[in-house]
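Just one protein chain is left out here, and the rest sit where they should.
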Amino acid sequence: MDTWLTSLQTSTPQEGYELAIKLSRMAVKYTQPSAEARDKLRPVYEDDADALIAVSQVVATNFQTIAAANDYWK
Amino acid sequence: MDTWLTSLQTSTPQEGYELAIKLSRMAVKYTQPSAEARDKLRPVYEDDADALIAVSQVVATNFQTIAAANDYWK
Amino acid sequence: MDTWLTSLQTSTPQEGYELAIKLSRMAVKYTQPSAEARDKLRPVYEDDADALIAVSQVVATNFQTIAAANDYWK
Amino acid sequence: MDTWLTSLQTSTPQEGYELAIKLSRMAVKYTQPSAEARDKLRPVYEDDADALIAVSQVVATNFQTIAAANDYWK
Amino acid sequence: MDTWLTSLQTSTPQEGYELAIKLSRMAVKYTQPSAEARDKLRPVYEDDADALIAVSQVVATNFQTIAAANDYWK
Partner (left out) sequence: MDTWLTSLQTSTPQEGYELAIKLSRMAVKYTQPSAEARDKLRPVYEDDADALIAVSQVVATNFQTIAAANDYWK
């Protein structure tokens, strides 16, 4: 895999939140490397309430990590 | 995405809880940017016990982050 | 929403556990504001093993937050 | 609810683990107060692999709290 | 239950990971004490992708506890 993650530090909470989203998506990419296969799944989950809630759970866990890594941007 | 998250600091636990709810909803917005599509999902999850429980799990994880960020408003 | 959460401090672990239950239920209330709709769901989840287990997961996450907020009542 | 939780301190990790199991079960009791109804559910989840795994997830989260509360019994 | 958990300390991360697996399995044992019943479930979950992923989630939560208990074996 190319270099995609060199630091957990971000300048704002919003950047931290967007890094948490990237972390969440990268786990899918490591598990399903085919972009074509991943694209086929988009219509499946983006209109599925349960899937969208499950995605937000993953983002919440990753954001918890990024927020701690940045001392909550205090 | 517009600027929506500039700080994790809130003056009360309740404001913190409401920020946790916003964080939970924003992950859905980042994943499904169409407001129309998200509105269509509302009747699906708001009367579904399992979905509501899953939403409260996401809020609990995000509230854990916000509470730590605010030193539990001690 | 009325003021319902002014502090995470409780005098005993049991009070903390009961606050964790309240936090868990409030997320459902924020997501489904209609008491009538929520009441309709009660018979659905209160006799459903999977739903009850999922509720206890939410409570466990919220209790983790409240326990840390109270330095584990040491 | 009677007094059932006065401290998170336990003398051994195993006692802590058993307290985590009690915490997990109490959330179900708070949500479904009828012992009769809870007993009816036992045959449903005790022979269901997914339900047993979900129970162990709740216990893991509660044990994480109890372990931190006891400074990991170092 | 016999004495099975006297310490969270392990000499290596791998031992810690294996303790996390034991913790995960013990919750099932406390919930379903019958070895015969548990053995019947093995073929159900060991060839079920969702169940195996759910098991790995439980192990991840327990490993998080064990790793913190051992100061990450630094």
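Order of writing sets the chain letters: A, B, C, D and E. Residues in each chain are counted from 1.
One rule holds for everything that comes next: contacts are C-beta pairs under 8 Å (C-beta built on N, C-alpha and C of every residue); 3 or more make two chains touch, one makes a residue touch a chain.
Quick caveat: nothing in here was measured; it's all calculated off a predicted structure.
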- prompt: Touching the missing chain, which residues of chain E?
  reply: 12-14, 17-18, 21, 45-47, 49-50, 52-57, 59-61, 63-64, 67-68, 72-74
Message: If the hidden chain were put back, which residues of chain A would touch it?
response: 1, 3-9, 23-28, 30-32, 37, 40-41, 44-45, 48, 50-51, 54-55, 57-58, 61-62, 64-65, 68-69
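To be clear about the criterion, only the chains that are shown with their structure count from here on.
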Query: Using mean CA coordinates as chain centres, what's the chain A-chain D distance in Å?
result: 31
- prompt: Which whole number of Å gives the spacing of the CA centres of chain B and chain D?
  reply: 27
Per-residue multi-chain contacts in chain D, two or more chains: 45, 50, 54-55, 57, 61, 64, 68
